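Missing here is one protein chain; the remaining ones are kept as they sit in the complex.
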Amino acid sequence: MSTRAGTAADDQFYREYILDHYKNPRNFGRLENPDISHEEDNPLCGDVIGMDFRVKDGVIEDIRFHGRGCAISQASASLLTERLKGLPLEDAKKIGKADVLGELGIDISPARIKCALLSLKVLKVGAYGLAGNDEDEE
Amino acid sequence: MSTRAGTAADDQFYREYILDHYKNPRNFGRLENPDISHEEDNPLCGDVIGMDFRVKDGVIEDIRFHGRGCAISQASASLLTERLKGLPLEDAKKIGKADVLGELGIDISPARIKCALLSLKVLKVGAYGLAGNDEDEE
Amino acid sequence: MIKTLDVETIRKDFPIFKTGIAYLDSANTSQRPRQVTAAMVEYFEKFNSNVHRAAYRIAEEATVRYEATREKVRDLINAASTKEIIYTRGTTEAINLVAYSWGRKHIKHGDLIVLTLLEHHSNIVPWQILAAEKGATIEYVDIDERGELRLDQFQKLLEHSPKLVAFGQVSNALGTINPAQEMVAAAKAAGATVLVDGAQGAPHQGVDVRALGCDFYAFSGHKMLGPTGAGILYGRRELLEAMDPFMSGGDMIKAVRIEGTTYHELPWKFEAGTQAIAEVIGLGAAVDYLSALGMDAVRAHEREITEYAYEALSDVEGLTLYGPPPSRRAGVISFSIEGIHPHDLATIADRDQVCLRAGHHCAMPLMTRLGVAATARASFYVYTQKDEVDRLVGSIKEAQRIFK
Partner (left out) sequence: MIKTLDVETIRKDFPIFKTGIAYLDSANTSQRPRQVTAAMVEYFEKFNSNVHRAAYRIAEEATVRYEATREKVRDLINAASTKEIIYTRGTTEAINLVAYSWGRKHIKHGDLIVLTLLEHHSNIVPWQILAAEKGATIEYVDIDERGELRLDQFQKLLEHSPKLVAFGQVSNALGTINPAQEMVAAAKAAGATVLVDGAQGAPHQGVDVRALGCDFYAFSGHKMLGPTGAGILYGRRELLEAMDPFMSGGDMIKAVRIEGTTYHELPWKFEAGTQAIAEVIGLGAAVDYLSALGMDAVRAHEREITEYAYEALSDVEGLTLYGPPPSRRAGVISFSIEGIHPHDLATIADRDQVCLRAGHHCAMPLMTRLGVAATARASFYVYTQKDEVDRLVGSIKEAQRIFK
């Protein structure tokens, strides 16, 4: 039953680009005087991710994320910020779970799905105020 | 597994004398101005038995029981009053579970043991004030 | 057309019948089919682990199976969301949860709580304790001579604007089927919060909590083919959201800090500590089993058996039947025999391996009202056969011979 990979490079789950985003997260850090700033935690493991947004004329001009977490939540946050930077808020609203999971490009088990979607939750709740406890995806 | 008896007369549990005490309970009724009067109920079925005592010089001069219940509790009460009438209270105190069960003379299952001992409880609690909730026999 | 139950096939799923018993005490607790025990044993032997916070596959599997029951139950009673399905030990815990979490917040001095004389102790005592604590009043709707609720009196009581109305869908002691939908509608119109005790409802008929319109609906898994230890509280989301937790501890929290704690969302807010995981999974298998039979077919079968038993018992001399005619009752028949105490009857029946209940059926106020200390009670379920009713009649006649 083991799916242990011969070398790290061809690991089916911890793919190279995931590990790269984990070790070298893009847009990591804080913004000074952000227009929006929001944090969420994953109650299942205590991990926290926060995002700072600078918005101008309805466009996400700059973005940073901070916090700690597993490779999946960190890589997912890093990938999401790359996508968000320069995007009109209106378009950001359309980003859904399928997009985030698709971008990660790996098979996520139910146990890890919250890790993968934590940054999306920060975006949803922080940037356009959706209910924080809407977890109907479960 | 059925132990159904051929005729009532030779039933191993509902013996003739039990049925007789049930149908024709001895010392049934109430005393006027009793010296002691006490009731107990069997919480498992709601059956109630009460006893009235007339005591003179430490001797149970007269006794009556009342209440409703199954054949076992009624026969047991009837048998007990027969034994108690004329007995010094001191001797009555010595009557224990084994005596009552022995007098009934049938095999009592755990489920029916409370029926068999209800009248003894009335005696114990009523006549010499033992704790009513002492059910360590269970 | 309603399917009919193939009782002979059904009975093969219940290993206990190999012992030869005629089990006529299903209103107390039902038997469990091997599908239910198999689901539990599968958990124990294949993916035994704790749920939620899973970091490995067997715990994921356990979590999926455990949460799947919620959807099955939601579907069974047509709740709007699985957030409204709270796992409890059974009906009693479900009602206590409401008494503590909703009741202590909303019931105030001078408030009126309306119950009925048909209630099981579990739908009386929590409200008595609450009322005593808060200085509220309880009124009980009386029954008529057929053992049916006095709806005229119910209506009158509603004029006094009760805060809470709580009643059983079906009486476990008499089998009376109450006009629950009508009663809920009237109580809601009077502004009351309404709890329906479905312990004898959900196992025996199709239930649609949204059509019923109640705020809370409680029932027990062990009365519907499920294992002991798992039951359900349904609550309308809006009410549950506004309620404080009942028990607290692991798993029902979002974050615990020395400075204070935030709670997890529904339904987990009400599920503190390790739950009865195997039992909830077993309950899921029980719901599957019932759903496959079809609740309409279950009800039709019980009705047929009840009519048969009612007839058969009516023919016995010296037998008094309590409660409404068979068309208006569920699969429960309470009765007494002249000159024979119910306990003695049950003992004699037991020798013939006929399992009969004798007692107050946790409905002492009703017994007081009927003027009896106890009755004998036969109750039926999906596996009950006419032959078992015949055996009961045989035992009664045997008892009459002994006590003649």
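Every chain is named by a letter (A, B and C) in the order it is written, and numbering of its residues begins at 1.
The definition used in the following text is that a contact is a pair of C-beta atoms (placed from the backbone, for glycine too) under 8 Å apart; a residue touches a chain by one contact, two chains touch by 3 or more.
Predicted model, so just to flag it, every value in this text is computed and none were measured.
Among the chains on display, the ones the left-out chain touches in the entire complex are A, B, C.
Screening C:A80, C:A211 or C:A255 for touch with the missing chain picks out C:A255.
In the complete complex, the residue from C:A80, C:A211 or C:M247 that touches the missing chain is C:M247. Considering C:R11, C:H120 or C:K163, the position touching the chain not shown turns out to be C:H120 (whole complex).
The chain not shown here is touched by just one of C:R32, C:R236 or C:R391, and that residue is C:R32. Summarising the interface, chain A meets the missing chain with residues 1-5, 7-8, 11, 13-14, 19, 44-48, 68-72, 109, 112, 115. Along chain B, the points of touch with the absent chain fall at residues 41, 43-46, 109-111, 133, 135-136, 138. Residues 15-16, 19, 21, 25, 28-29, 31-32, 36-37, 40-41, 44-50, 53, 55-59, 89-93, 95-96, 100, 120-126, 128-129, 132, 138, 140, 220, 222, 227-230, 244-245, 247-253, 255-258, 260-261, 272-279, 342-343, 346-347, 349-350, 354-359, 362, 364-365, 368 of chain C touch the missing chain (whole complex, contact as defined above).
Heads up, the rule we're going with is that only the chains that are shown with their structure count from here on.
When chain centres are set by their Cα atoms, the one at the greatest distance from chain C is A. Averaged C-alpha coordinates put the centre of chain A at 46 Å from the centre of chain C.
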